[in-house]
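Yeah, one chain of the complex is gone here, protein chain that is, but the others are all in their spots.
Let's turn to chain A:
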């Protein structure tokens, strides 16, 4: 309520406008009739955007993503503009393809240069002001990523109840790049959210997962990193994970006093020295339950052990997974059971 001679008014502590069209401000006469009105846009000037990250898919383009300051909540329409410039040369460029991978992202499809760094920043503007992020400097060759490996297949390894074989294909775009590829595999049991990660799978397109639970459905994913681009010793950026592929391990068929599937754990009555040795070995193998991590020495030890006990027939077969030594790639092919 104001008296008749008031000419100005300060409204303090207003909440931000809930909609883009603003809020109505209406002046009423004492009798309720409307005297005048206006539209009020209540908001905040933008805060400094941050956390810019960029990547080049298959060395063809550049996509960048950032986080707006103050969670982007300015209550006003705010324009975000990704700018980039080749260091030493060139003028400022503005990225045109907005919302490439979400609301705060942009895609630069062409006219990119190599061997000189880019300076990249984001400018946020609205009617109350503007803000500029810190400048990110990067080289295209340092932020290369690729597609996830296509054709991921997971299959059983004969009747082995604790192993699954994963095979995939190198992303076809890599062929053009001549990079080395590094892979990572992750797998989880069907009703779990905990992934187990197999790291450091270099330049192979298959892997044997060991130490798994029998009779269980597993989900497996693979992703790829273009490592050592044109001779550098650096890793690129990991691709997205491939679509999950599911497979199940065979049910345990071992007869035993407990009946049903049982894992070699302590406390079971021994049924022969070889069985015991095998259980011990399996127990050891479970601890090293990822492929290509068995050193060649261990693999030889295992072979020697196998030859030692080859006279004793046993329905269980154990195979190591894809060991590697000194860059020589060896693939252990399962014999028919």
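Keep this in mind: a contact is a pair of C-beta atoms (placed from the backbone, for glycine too) under 8 Å apart; a residue touches a chain by one contact, two chains touch by 3 or more; residues count from 1.
Following the convention adopted for this analysis, contacts and distances are computed from a predicted model.
Visitor: Given the options "Dolichol-phosphate mannosyltransferase subunit 1", "Cardiotrophin-like cytokine factor 1", "Nuclear pore complex protein Nup85" or "serine C-palmitoyltransferase", say which is the protein name UniProt records for the missing chain.
Guide: From the choices "Dolichol-phosphate mannosyltransferase subunit 1", "Cardiotrophin-like cytokine factor 1", "Nuclear pore complex protein Nup85" or "serine C-palmitoyltransferase", the unshown chain carries the UniProt name "Cardiotrophin-like cytokine factor 1".
Visitor: Among the options A:94, A:116 or A:155, which residue touches the chain absent from this view?
Guide: Of the candidates A:94, A:116 or A:155, A:116 is in touch with the missing chain.
Visitor: Which of these touches the unseen chain: A:42, A:70, A:86 or A:100?
Guide: Touches the omitted chain: A:86.
Visitor: Sort through A:60, A:77, A:99 or A:153 and give me the one touching the missing partner chain.
Guide: Of the listed residues, the one touching the omitted chain is A:60.
Visitor: At which residues does chain A meet the chain that is not included here?
Guide: 59-60, 86-89, 110-116, 140-141, 176, 178, 230-231, 303, 306-307, 310-314, 317, 319, 328-333, 335
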